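As you look at this complex, bear in mind that one protein chain is not there, while each of the others sits in place.
And now, chain A:
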Amino acid sequence: MFFTYLRRELANRRRQSAVVAAGMALAITLVIIVSSLSAGVEDAQDSALSAVYGVGTDITVSSPAEGPNAGGGGGQRFQFGAEDGERADGSTSVVQSRLHLSPGTASFSADAVDTVRGIADVEAATATLSLTNVTFEGEMPDPQEGGGMVRVAPGGGADGEGGSSFDVTTFSVLGLDPGETGVGPLTSVAVSDGRAPAADDAGTHTAVLDNDYATGAELAVGDTLEIGGTEFEIVGLVASTAATGASAADVYIPLDTAQELAELDGEISDIYVQATSATAIDQVQADIEAALPDATVNTQQDLASTVSGSLATAASLLSNLGTWLSVAVLAAAFLIAALLTMSGVARRTREFGTLKAIGWSNGRVVRQVAGESLVQAVLGGLVGSALGVIGVLAVNAAGITLSSVTDAPAGPEGEPAGGGPVRIGPGSDAAASTADIVLNAPVSVQIVLLAVGLAALGGLVAGASGGWRAARLRPAEALRAVN
């Protein structure tokens, strides 16, 4: 009886059923599109972050870039003695490279890694030292006296005083534990030539280069590269496996070698931490903050806010406008369904009164009313899901490209501290990576189930309000109510 009656009501009251179902369908379409796009944008943000922080990094630890250990400080000046360089025709040609802490970065004691490893629910932790190599190359007129100093205009690479000409080139150097493969920057790269850093590289002058950087600088495996005034052998090239194609640094060298060349013995700039489970992340973050009160401790979530560009715009658009729009349309659909059901019950007073008069219990009448709205809403939900999936597939087919700008590790935004003669601005290669990601919104079974569940919930809300009205109806109304 329940299903016969249900079927007949829906078939004979098509207009009301269609309005309820259409409202629900619209709401569900929006919910699916917004949720899928949000998931797609989140995936894009994850891949933008994993390019820089490695895959599986839950938390990073760094030191605020202020105070005596900050990078980009007064040390960035090149001093040339009278004996330096090659003299020719009254001018001196010089090449000098220096390795120092990256701007916006500060170093801290490597003891912190052991502290972090000792914290409960920490699966793995590894330390890196983020450095910038600046190479000065140029000619300058013979100094009047025994020594000279060059001042480089902000932005670098301009002519110096007195008719000298020179170039300043920079690349980023990341000192890391060459044996660590579980966590850290090397988890998001794959060897494209030569080999990956290995545990016994520690202490040696071997370097692995980012493929893109090597191509641009015309370097290959077997070549040498001068870093911080020391020759390094290039033993491998690696390419980013992240969808953004961006990577953490141009050059990777063993951590101990990096510390020695940068005169930062026992110092590191970042710790990459992996928690045992996603649910442990917040607790681990709190524990690290307690153990290292001076450190900056970021979770992936915190880091997501460092991604900027159109990707970030899309993310905030979806999480603000998209979410509110879905909630508003969903609420409106619920309300329309509830009101139409209630007015439908009012219109059918005599019908329900009659059924009660011939012995239908309140429960049976309420079930019938609720069943009708539930089916209307779920039908709408299914139509909406289909439309939503088509919409998402259309967005994917359109191949929308989002650009992301990700700050380098431990690089809080803002000016580097201090202000030496050579200044590497935050916009330089060393400080941020930009990448284009094609938006691919996943359509997951969960999202569709959630959407249909929401529609069913709306149907139940409507059914409950209509049923409440039907339950209050006195059976004697059947005798009274006239057409």
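Note that in this section contacts are C-beta pairs under 8 Å (C-beta built on N, C-alpha and C of every residue); 3 or more make two chains touch, one makes a residue touch a chain; residues count from 1.
In the analysis below, contacts and distances are computed from a predicted model.
Trainee: Determine which name in "Pimeloyl-CoA dehydrogenase small subunit", "PduH protein", "Putative ABC transport system ATP-binding protein" or "Hydrogenase iron-sulfur subunit" the UniProt entry assigns to the undisplayed chain of the complex.
Mentor: Going by its UniProt entry, the chain not pictured is "Putative ABC transport system ATP-binding protein".
Trainee: From the list A:Leu101, A:Ile288, A:Leu355 or A:Val405, pick the residue that touches the absent chain.
Mentor: Residue touching the absent chain, from the options given: A:Leu355.
Trainee: What does the interface between chain A and the hidden chain look like in terms of residue numbers?
Mentor: Chain A touches the missing chain through residues 1-2, 4-5, 8-9, 11-13, 350-351, 354-362, 364, 474-476, 478-480, 482-483.
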